[in-house]
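Of the protein chains in this complex, all but one are displayed in their positions.
Let's turn to chain A:
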Amino acid sequence: MNKVENNKAWFLVLPMLVLVSFSAVIPLMTVVNYSIQDILGNSAFFVGTEWFEKTLNDPDLQGALLRQFAFSFTILAIEVPLGIAIALLMPKKGWQASAVLILVILPLLVPWNVVGSMWQIFTRGDIGLMGYGINALGYDYSITSNATDAWVTIILMDVWHWTPLIALLCYSGLRAIPEAYYQAARIDRASNWAVFRYIQLPKLTNVLVIGVLLRFMHSFMIYAEPFVLTGGGPGSSTTFLSQSLTSMAIGQQDLGPSAAFSIIYFLIILAVSYVFYIAIMNMQKDKVNTQGGA
(Lines give C-alpha, C1' and ligand atoms only; values in the text may rest on other atoms or scores of the structure.)
Protein backbone atom coordinates (compact mmCIF):
# COMPACT_ATOMS: atom_id res chain seq x y z
CA MET A 1 0.00 0.00 0.00
CA ASN A 2 1.20 3.45 -0.89
CA LYS A 3 0.18 6.21 1.45
CA VAL A 4 0.70 9.84 0.63
CA GLU A 5 2.43 11.53 3.53
CA ASN A 6 0.49 14.55 4.60
CA ASN A 7 1.46 16.27 7.79
CA LYS A 8 -0.75 19.33 7.45
CA ALA A 9 -2.99 17.97 10.20
CA TRP A 10 -0.35 18.96 12.73
CA PHE A 11 -1.25 22.60 12.15
CA LEU A 12 -4.76 21.85 13.33
CA VAL A 13 -3.37 20.66 16.64
CA LEU A 14 -1.38 23.86 17.07
CA PRO A 15 -4.06 26.06 18.72
CA MET A 16 -4.73 23.31 21.22
CA LEU A 17 -1.01 23.01 21.99
CA VAL A 18 -0.77 26.75 22.60
CA LEU A 19 -3.78 26.61 24.88
CA VAL A 20 -2.49 23.67 26.87
CA SER A 21 0.94 25.22 27.22
CA PHE A 22 -0.54 28.35 28.77
CA SER A 23 -2.99 26.48 30.98
CA ALA A 24 -0.74 23.65 32.10
CA VAL A 25 2.80 23.47 30.86
CA ILE A 26 3.96 26.99 31.69
CA PRO A 27 2.56 26.99 35.26
CA LEU A 28 4.05 23.56 35.73
CA MET A 29 7.44 24.78 34.55
CA THR A 30 7.25 27.57 37.14
CA VAL A 31 6.79 24.96 39.79
CA VAL A 32 9.71 22.96 38.42
CA ASN A 33 11.74 26.13 38.49
CA TYR A 34 10.98 26.68 42.17
CA SER A 35 11.63 23.07 43.06
CA ILE A 36 15.26 23.02 41.98
CA GLN A 37 16.33 26.49 43.05
CA ASP A 38 16.33 28.52 46.19
CA ILE A 39 14.55 31.71 45.24
CA LEU A 40 14.32 34.66 47.58
CA GLY A 41 13.34 38.00 46.11
CA ASN A 42 15.66 38.52 43.17
CA SER A 43 18.36 36.08 44.12
CA ALA A 44 18.17 32.47 43.08
CA PHE A 45 20.67 29.66 43.24
CA PHE A 46 20.53 26.12 42.08
CA VAL A 47 19.98 23.49 44.78
CA GLY A 48 19.49 20.37 42.66
CA THR A 49 17.54 17.64 44.41
CA GLU A 50 17.88 19.08 47.87
CA TRP A 51 14.23 20.12 48.21
CA PHE A 52 13.12 16.73 46.95
CA GLU A 53 15.22 14.90 49.48
CA LYS A 54 14.01 17.15 52.21
CA THR A 55 10.34 16.63 51.50
CA LEU A 56 10.63 12.90 50.95
CA ASN A 57 12.27 12.53 54.36
CA ASP A 58 9.77 14.73 56.16
CA PRO A 59 7.84 12.47 58.59
CA ASP A 60 4.81 14.81 58.53
CA LEU A 61 4.53 14.54 54.80
CA GLN A 62 5.10 10.80 54.87
CA GLY A 63 2.25 10.49 57.34
CA ALA A 64 0.00 12.65 55.21
CA LEU A 65 0.86 10.59 52.14
CA LEU A 66 -0.04 7.33 53.87
CA ARG A 67 -3.30 8.79 55.18
CA GLN A 68 -3.99 10.06 51.68
CA PHE A 69 -3.62 6.62 50.12
CA ALA A 70 -5.70 5.04 52.87
CA PHE A 71 -8.40 7.63 52.32
CA SER A 72 -8.47 7.41 48.50
CA PHE A 73 -8.57 3.62 48.43
CA THR A 74 -11.21 3.42 51.12
CA ILE A 75 -13.59 5.79 49.40
CA LEU A 76 -13.01 4.06 46.05
CA ALA A 77 -13.71 0.68 47.62
CA ILE A 78 -16.99 2.00 48.94
CA GLU A 79 -18.12 4.41 46.23
CA VAL A 80 -17.57 2.19 43.20
CA PRO A 81 -19.62 -0.85 44.31
CA LEU A 82 -22.20 1.39 45.94
CA GLY A 83 -22.49 3.57 42.83
CA ILE A 84 -22.96 0.50 40.64
CA ALA A 85 -25.59 -0.86 43.01
CA ILE A 86 -27.50 2.43 43.03
CA ALA A 87 -27.36 2.63 39.24
CA LEU A 88 -28.74 -0.91 38.97
CA LEU A 89 -31.60 -0.08 41.32
CA MET A 90 -32.59 3.22 39.71
CA PRO A 91 -35.86 3.14 37.74
CA LYS A 92 -35.33 2.86 34.01
CA LYS A 93 -38.12 5.04 32.65
CA GLY A 94 -41.11 7.19 33.46
CA TRP A 95 -41.38 10.07 35.91
CA GLN A 96 -39.84 7.90 38.64
CA ALA A 97 -36.62 7.79 36.64
CA SER A 98 -36.44 11.60 36.43
CA ALA A 99 -37.36 12.02 40.09
CA VAL A 100 -34.74 9.57 41.32
CA LEU A 101 -32.17 11.04 38.95
CA ILE A 102 -32.65 14.50 40.46
CA LEU A 103 -32.44 13.12 44.00
CA VAL A 104 -29.23 11.29 43.17
CA ILE A 105 -27.65 14.31 41.52
CA LEU A 106 -28.40 16.72 44.39
CA PRO A 107 -25.23 16.09 46.47
CA LEU A 108 -23.10 16.76 43.39
CA LEU A 109 -24.52 20.27 43.13
CA VAL A 110 -23.31 21.33 46.57
CA PRO A 111 -20.02 23.31 46.51
CA TRP A 112 -17.15 21.63 48.31
CA ASN A 113 -16.67 24.07 51.14
CA VAL A 114 -20.42 24.09 51.74
CA VAL A 115 -20.30 20.30 52.00
CA GLY A 116 -17.75 20.68 54.78
CA SER A 117 -19.85 23.27 56.64
CA MET A 118 -23.01 21.21 56.22
CA TRP A 119 -21.41 18.16 57.71
CA GLN A 120 -19.72 20.19 60.38
CA ILE A 121 -23.13 21.32 61.60
CA PHE A 122 -24.73 17.95 60.91
CA THR A 123 -22.25 16.16 63.15
CA ARG A 124 -22.27 18.59 66.08
CA GLY A 125 -23.38 16.97 69.31
CA ASP A 126 -25.53 19.90 70.39
CA ILE A 127 -27.41 21.03 67.27
CA GLY A 128 -26.49 18.52 64.55
CA LEU A 129 -28.99 15.82 63.69
CA MET A 130 -26.39 13.13 63.23
CA GLY A 131 -24.16 14.09 66.15
CA TYR A 132 -27.11 14.48 68.47
CA GLY A 133 -28.72 11.27 67.23
CA ILE A 134 -25.60 9.15 67.73
CA ASN A 135 -25.02 10.63 71.16
CA ALA A 136 -28.62 9.91 72.06
CA LEU A 137 -28.02 6.26 71.15
CA GLY A 138 -25.42 6.14 73.87
CA TYR A 139 -22.20 6.43 71.84
CA ASP A 140 -19.99 9.31 72.76
CA TYR A 141 -19.48 10.67 69.27
CA SER A 142 -17.08 13.54 68.63
CA ILE A 143 -15.09 14.37 65.56
CA THR A 144 -12.94 16.87 67.37
CA SER A 145 -11.56 14.48 69.95
CA ASN A 146 -11.86 11.00 68.48
CA ALA A 147 -9.73 10.27 65.41
CA THR A 148 -11.81 7.25 64.36
CA ASP A 149 -15.00 9.29 64.50
CA ALA A 150 -13.34 11.98 62.42
CA TRP A 151 -12.16 9.46 59.83
CA VAL A 152 -15.48 7.66 59.55
CA THR A 153 -17.27 10.97 59.23
CA ILE A 154 -14.99 12.28 56.49
CA ILE A 155 -15.38 9.04 54.56
CA LEU A 156 -19.12 9.14 55.04
CA MET A 157 -19.15 12.71 53.80
CA ASP A 158 -17.13 11.86 50.72
CA VAL A 159 -19.31 8.82 50.00
CA TRP A 160 -22.41 10.97 50.32
CA HIS A 161 -20.95 13.67 48.10
CA TRP A 162 -19.39 11.61 45.34
CA THR A 163 -21.10 8.21 45.06
CA PRO A 164 -23.74 9.94 42.91
CA LEU A 165 -21.07 10.64 40.30
CA ILE A 166 -20.29 6.94 39.95
CA ALA A 167 -23.98 6.10 40.06
CA LEU A 168 -24.71 8.63 37.33
CA LEU A 169 -21.91 7.39 35.08
CA CYS A 170 -23.02 3.78 35.55
CA TYR A 171 -26.65 4.68 35.01
CA SER A 172 -25.84 6.19 31.63
CA GLY A 173 -23.64 3.19 30.86
CA LEU A 174 -26.46 0.79 31.70
CA ARG A 175 -28.95 2.72 29.58
CA ALA A 176 -26.62 2.33 26.61
CA ILE A 177 -26.81 -1.47 26.66
CA PRO A 178 -29.09 -2.57 23.83
CA GLU A 179 -32.17 -4.54 24.84
CA ALA A 180 -31.02 -7.42 22.63
CA TYR A 181 -28.30 -8.26 25.17
CA TYR A 182 -30.85 -8.86 27.87
CA GLN A 183 -33.03 -10.80 25.46
CA ALA A 184 -30.13 -12.98 24.37
CA ALA A 185 -29.26 -13.61 28.00
CA ARG A 186 -32.78 -14.78 28.71
CA ILE A 187 -32.69 -17.07 25.70
CA ASP A 188 -29.33 -18.42 26.92
CA ARG A 189 -30.88 -18.88 30.38
CA ALA A 190 -28.35 -16.67 32.10
CA SER A 191 -28.94 -16.07 35.81
CA ASN A 192 -29.32 -12.51 37.11
CA TRP A 193 -25.81 -12.74 38.45
CA ALA A 194 -24.50 -13.86 35.04
CA VAL A 195 -26.31 -10.96 33.39
CA PHE A 196 -24.51 -8.59 35.76
CA ARG A 197 -21.17 -10.32 35.52
CA TYR A 198 -21.06 -10.93 31.77
CA ILE A 199 -23.18 -8.15 30.29
CA GLN A 200 -23.60 -5.19 32.60
CA LEU A 201 -20.21 -5.08 34.27
CA PRO A 202 -18.21 -5.47 31.02
CA LYS A 203 -20.32 -2.78 29.36
CA LEU A 204 -19.65 -0.52 32.32
CA THR A 205 -15.89 -0.92 32.12
CA ASN A 206 -15.35 2.25 30.13
CA VAL A 207 -17.47 4.52 32.31
CA LEU A 208 -15.95 2.94 35.39
CA VAL A 209 -12.44 3.67 34.17
CA ILE A 210 -13.43 7.31 33.85
CA GLY A 211 -15.25 7.27 37.16
CA VAL A 212 -12.44 5.64 39.10
CA LEU A 213 -9.77 7.89 37.59
CA LEU A 214 -11.79 11.01 38.33
CA ARG A 215 -12.55 9.90 41.85
CA PHE A 216 -8.97 8.85 42.51
CA MET A 217 -7.43 12.08 41.25
CA HIS A 218 -10.00 14.19 42.94
CA SER A 219 -9.97 12.40 46.29
CA PHE A 220 -6.19 12.47 46.24
CA MET A 221 -6.37 16.25 46.14
CA ILE A 222 -9.20 16.60 48.64
CA TYR A 223 -8.84 19.84 50.57
CA ALA A 224 -11.83 21.99 51.39
CA GLU A 225 -14.14 19.42 52.97
CA PRO A 226 -11.87 17.96 55.68
CA PHE A 227 -10.36 21.40 56.23
CA VAL A 228 -13.77 22.83 57.05
CA LEU A 229 -15.04 19.75 58.88
CA THR A 230 -12.12 18.78 61.11
CA GLY A 231 -9.37 21.24 60.28
CA GLY A 232 -7.14 18.18 59.81
CA GLY A 233 -7.54 17.01 63.38
CA PRO A 234 -7.77 15.74 65.95
CA GLY A 235 -4.00 16.11 65.93
CA SER A 236 -3.00 15.47 62.36
CA SER A 237 -5.19 12.36 62.03
CA THR A 238 -7.21 13.78 59.11
CA THR A 239 -4.58 16.02 57.58
CA PHE A 240 -4.30 14.99 53.97
CA LEU A 241 -1.67 15.83 51.41
CA SER A 242 -3.02 19.01 49.94
CA GLN A 243 -3.57 20.48 53.36
CA SER A 244 0.03 19.73 54.33
CA LEU A 245 1.18 21.24 51.10
CA THR A 246 -0.89 24.38 51.58
CA SER A 247 0.27 24.98 55.09
CA MET A 248 3.84 24.50 53.96
CA ALA A 249 3.59 26.80 50.96
CA ILE A 250 1.37 29.52 52.35
CA GLY A 251 1.74 29.08 56.08
CA GLN A 252 5.52 28.72 56.19
CA GLN A 253 6.44 30.35 52.85
CA ASP A 254 8.66 27.30 52.07
CA LEU A 255 8.28 27.66 48.33
CA GLY A 256 11.18 25.40 47.33
CA PRO A 257 10.14 22.29 49.27
CA SER A 258 6.48 22.98 48.43
CA ALA A 259 7.29 23.06 44.75
CA ALA A 260 9.27 19.85 45.00
CA PHE A 261 6.43 18.32 46.93
CA SER A 262 3.89 19.46 44.29
CA ILE A 263 5.85 17.69 41.63
CA ILE A 264 6.06 14.48 43.64
CA TYR A 265 2.35 14.77 44.27
CA PHE A 266 1.67 15.24 40.57
CA LEU A 267 3.86 12.28 39.62
CA ILE A 268 2.13 10.01 42.12
CA ILE A 269 -1.28 10.81 40.67
CA LEU A 270 0.01 10.36 37.16
CA ALA A 271 1.68 7.04 37.97
CA VAL A 272 -1.27 5.54 39.84
CA SER A 273 -3.72 6.61 37.14
CA TYR A 274 -1.47 5.20 34.45
CA VAL A 275 -0.98 1.86 36.17
CA PHE A 276 -4.70 1.59 36.78
CA TYR A 277 -5.55 2.43 33.20
CA ILE A 278 -3.06 -0.05 31.78
CA ALA A 279 -4.30 -2.78 34.11
CA ILE A 280 -7.90 -2.32 32.99
CA MET A 281 -7.01 -2.19 29.31
CA ASN A 282 -4.92 -5.34 29.65
CA MET A 283 -7.87 -7.20 31.08
CA GLN A 284 -9.64 -6.85 27.78
CA LYS A 285 -6.84 -8.25 25.67
CA ASP A 286 -6.66 -11.83 24.47
CA LYS A 287 -4.72 -14.18 26.71
CA VAL A 288 -3.10 -15.72 23.67
CA ASN A 289 -1.47 -13.21 21.38
CA THR A 290 -1.70 -15.40 18.30
CA GLN A 291 -4.71 -15.68 16.05
CA GLY A 292 -5.90 -18.61 18.11
CA GLY A 293 -5.57 -22.33 17.53
CA ALA A 294 -8.06 -24.39 19.48
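Note that in this section a contact is a pair of C-beta atoms (placed from the backbone, for glycine too) under 8 Å apart; a residue touches a chain by one contact, two chains touch by 3 or more; residues count from 1.
FYI, contacts and distances are computed from a predicted model.
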Among "ABC transporter ATP-binding protein", "Cytochrome c", "Transketolase" or "Formylmethanofuran dehydrogenase subunit A", UniProt-listed name of the chain not shown: "ABC transporter ATP-binding protein"
In chain A, positions touching the absent partner: 178, 180-181, 183-184, 186-191, 194, 198-199, 201-203, 284-288, 291-294
